[in-house]
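Apart from one protein chain that is not included, each protein chain of the complex appears where it belongs.
Moving on to subunit A:
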Amino acid sequence: MAETLKTTSVGSFPKPPSLVKARQRFRRQEISLQDLRAAEQEATQEVIRLQEALGIDILVHGEMERGDMVAYFAENWQGFTESLPVRSYGNRYYHKPVVTNRVSYAGSTGLTVESWQKAQALTKKPMKGMLTGPYTICDWSFNDFYPDRRSLVLDLAQLVHEEALALAAAGAEYIQIDEPAISTRPQELDLAIEAMEIVTRDLPAHTISHICYGDFDAIYPALLDLPVNQLDLEAANGQFQLLEILRRVPWPKDKELALGVVDVHSHRLESVDEVKAGILRALEVVPAERLYIDPDCGLKTRTWDEAVQKLTVMQHAVDQVRKEEGLK
């Protein structure tokens, strides 16, 4: 594994057509759960093979078993009901959960452990454990039960904490707790931080939080108080203007930055040169040993070919920067 400018991915990968078909057939009760799981595992293997072939340092399993990062947990925990889809942008929709009772586990903790274990068994490289943060689960659900958002967020924080502990106990070295909604209401940033303190309390793992498409201007540098080792932020979507916001204060020595350098919501394929230029700008803000490089967000909105191309450009750009800057 590289020592500097490590590369990774944010989370989701596009589901191959065979898995899309299997999910449809499972919904129509034409195949068994076992058949669906086999299709998911096959797709996961493909995702891991791709990342290894490209030379990516820290892998993700691609979330082949998940439809949506919030709905997945809502479907498997108690206290939620599923709604009809709601549009989030363009032609993308998600099943926005409705909280109709106190949230709790449906059974034992460790919902995400098995998929992590199966994925980690396929590679010697570190595999991230992937969770969605309590603030985002709250924000992306309808609350039809709790008297206020705070009570819901704090109950969810306890569930996510237990899930994180289960991943760590299973051996996950890196645990990512996604909080893309954290910039939604700057006045609630303290609540999101309090919830993350619960999630990461006594957690023996390298913790990451991915945040994207928000108003960073409104929450920076207060965001640096989020108790995780690494912040994973999107930059390509905004032509790397995020870096100007990050320049406001020196990047803290105890924090890593993972920077999104390819836009996952655009068909356009970035050139290696423009990605390199973004990375070089980032190196002016964060030293190479604390700078990680990845796409802006999960790749599930791209086709498989687009995802491969974007990751290839990203890795080539990193390789060239490492070489030209004399980094290991």
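In the analysis below, contacts are C-beta pairs under 8 Å (C-beta built on N, C-alpha and C of every residue); 3 or more make two chains touch, one makes a residue touch a chain; residues count from 1.
Here, contacts and distances are computed from a predicted model.
In the listed set "Synthase", "Multisubunit potassium/proton antiporter, PhaG subunit", "Molybdopterin-binding protein" or "Ferredoxin", the entry agreeing with the UniProt name of the missing subunit chain is "Synthase". From the set A:24, A:88 or A:271, the residue in touch with the chain omitted from the display is A:88, counting the whole complex. Considering A:150, A:265, A:281 or A:316, the position touching the chain not shown turns out to be A:265 (whole complex). Looking at A:35, A:144 or A:244, the residue that reaches the missing chain in the full complex is A:144. Residues of subunit A that touch the chain left out of the display are 83-91, 93, 96, 98, 139-140, 142-144, 181, 183-185, 213-215, 237-239, 263, 265-266.
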